[in-house]
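The other protein chains are all here in position, but one chain of the complex has been omitted.
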Amino acid sequence: MIPLTWFLIVAAFLFCIGLYGALARRNAIAILMGIELMLNAVNINLIAFWRYITPEVLTGQVFAIFVITVAAAEAAIGLALIISIFRNRETVIVEDVDMMKW
Amino acid sequence: MENLVTLVPLIPIVPLLTFAIIVVFTRRNDKLSSYLAVAAIVISWLLSMVIVLSALTQMPQFAEEPAAHLTLLRIPTGATTLDIGVQIDPLTVALLFMVPTVCMMIFIYSMGYMKGDPRYSRFFAYICLFATGMLGLVVADNLLLLFICWELMGLCSYLLIGFWFEKPEAMWAGLKAFITTRIGDVLLLLGMVMLYWQTGALRFETVFEGVQGLAQTNPTLMYIIALLIFGGAVGKSAQFPLHVWLPDAMEGPTPVSALIHAATMVAAGVFLVARMLPIFVVLEGMPALAWVAAIGAITAFFASTIAIAQDDIKRVLAYSTISQLGYMIMCLGLGGFVAAVFHLITHAFFKALLFLGSGSVIHGAGTNDMMEMGGLRKKMPYTFWTFLVGMLALAGVPPLAGFWSKDEILATAFVENQAVWVIGTVAAFITAFYMTRQVCLTFLGKPRDKDIHAHESPPLMYVPLIVLAVGAVLLGFLGVPEDFPVLGPLLGNPLHHLLADQFKQWSYVHLPHVEFNPSVLLVSVAMALGGIGLGYLIYGRKPLVAGQRDPLERMGVVWTVLRNKYYIDEIYRATVIRGAIGLANVCFRFDSGIVDGTVNLVGKLTERWSHVSGLFDTYVIDGIVNGVGRVTSAVGQELRYIQTGRVQNYMIIVVISVLLLAGVFLYM
Partner (left out) sequence: MTIMQLVFLVLAVVAVASAVGVVTSKNIFYSALLLIACLFTVSGFYILLEAPFLAAVQVLIYVGAIAVLIIFAVMLTERMMSKTVRAFNEQWWIALIVAICLAGVMVYVVLIANWQVSDAATPTDAVAALGKTLLSTYVLPFEVASVLLLMALIGSIIIAREEKAGEQ
């Protein structure tokens, strides 16, 4: 049996890598990919906890399904936004989209 | 008398109300004002007569029983109360006989004398107020009410002397009177305060009880108190050295001179000493009384000498008044209570008569200067004959009133103190002399000034003269000594019986009993006749003609000194007045220099301080306020760079915060 902690550690790594990507990348789409990584890491956590802590109720899986649903919706909207911005500003680099700057 | 005493407060209050009514309502209506005033004094006179008559009919019990009191006001003073009220006792009765009568005559006379004066109503208002003062003084049963009335009369005297204030001499005379009597008043007030402090009361009877103890425990203080109270009398009764105001007070209208400066107000000083006699006699050896006698005697003599050398008809009478008051004071100083009061009453009548007569003369002749008069006998008969009666009474010619009263004084002096008797007798001679001089210069001979068109006064003026003359003749018989042959037992000396037991209640008061002494009587008569004779010799046999100098000028230096009143006014001016003005200057310099300087300094300091405050406000306070703004702005300028507009920057801060929180949690 694979110990629970292995899954959790992997998920942790994936989350932090995804976080790094979200914080450090200039391309908006790359940031989105980082976010997707983070969501996946969360999903792994959820399923691992479901399997090891409460395998008899399916709450973990349901939660994970919803996460995926929302991730999908969010990715759709996000990409639509990126495309719209690209059309207006000719850029996908988030640093250039700083009208709220001082 | 107990039920009659309730009438007594009305006696001074009726004139007071009349004063108020005249001032408020009838100022413009001259006739009405004078009628109101006369009505008021008549009412007071009637009330007084009721009291006098019932007192006389209740003799001898009235004289023996203690005084009837009516308390009007109770002032709580700590544990005790100060009772202000009125009383009826023999002395009050005696004065209540004289004062309203003389006042009434003078009020009626004034109706004629003051006619045509633009301030006619005001005059009557003032004399009503004055009457209030005098009547209140007479009926008071305590020193406080007495003092209040005393001051009230002082005020009226000032107002009335300066009645014709357009004349600068009148104005200054009023001021001089007020200030000089003020010196006496201050002494009286001090005496009163000390008396209250020591005996705890101001009611005469309580004081007289209390001073017995004080004389034992602190005789020096008692002596001082007695002298202080006498000081008040010296001022008010124009005794030496505070006599200087009375001759100048003649600037006032003649009725004023008659009323205030002959009959009543100046008598108040004598009345005070008479009333307060116990405090003078309570001390062993009676040293205070000696002062009283001394000053009285000096005044009597020295004033009479000045009277010889005066040309103004009223000034002669003024100095005569001073001299006669001196007699009364002198008599009190010898313990002659009854004699002094007797002379007070008779003097009021004939002196008022003489003044009113002189007023008549001035009214008719238009001048005060006797050297310009002459021969008025034919032109002003009523005036002349009444004036003559007054003169004879004053000179002490029997059987007129002045003779009896003056003789009793001299008899007392002969018994008690022979030196005083000699002075008094010489002064009597001089008195007769100057009065004769006055009558001769004014009425006898031919008119010296052709321009004077003398005429007799209207009846309104000479009828009061007649009434007063009757009094001057008859009043003496009230005081004829019982030992006097024939008349004595017949008349029974009612005045003596009335007054002799005034102080019976206080055993320490022993008044001298004076036996009738025919030789003293004869000497007095001789002096009177001698004076008249000498006067007639010099002035009457060959009356002076126009331009002729006064024969007595041959006395040379003596004449000049007498004429200039011994230069006392000049001495006072050089010393006291200069000193007072110097002190006032010093005070003025102090006030303007130090006091004003301090105030100005405070002002300047405040101004400087406010300037500094202003700077503080501008730089520090405003600086802080502006500074806060500037700091906020600067901080904002720097802090705005946080808002980079980049979400990644914000996010990283979030993550760092989360890490920190997690760290905190982990290490808890």
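A and B are the chain letters, set down in written order, and residue numbers restart from 1 in every chain.
In this text, a contact is a pair of C-beta atoms (placed from the backbone, for glycine too) under 8 Å apart; a residue touches a chain by one contact, two chains touch by 3 or more.
Quantities reported herein were computed from a predicted structural model and do not represent experimental measurements.
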{"item": "Positions on chain A where the hidden chain makes contact", "value": "1-2, 4-10, 12-21, 23-27, 29-30, 32-34, 36-37, 40, 43-44, 47-48, 50-56, 58-59, 61-62, 64-66, 68-77, 79-84, 86-87, 90-95"}
{"item": "Chain B residues that touch the omitted chain in the full complex", "value": "646, 648-649, 652, 655-656, 658-659, 662-663, 666"}
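The definition used in the following text is that only the chains that are shown with their structure count from here on.
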{"item": "Length of the line joining the C-alpha centres of chain A and chain B, rounded to whole Å", "value": "120"}
{"item": "Of chain A, residues touching chain B in the complex", "value": "19, 22-24, 31, 94-95, 97-102"}
{"item": "Contact set on chain B toward chain A in their complex", "value": "640-648, 651-652, 655"}
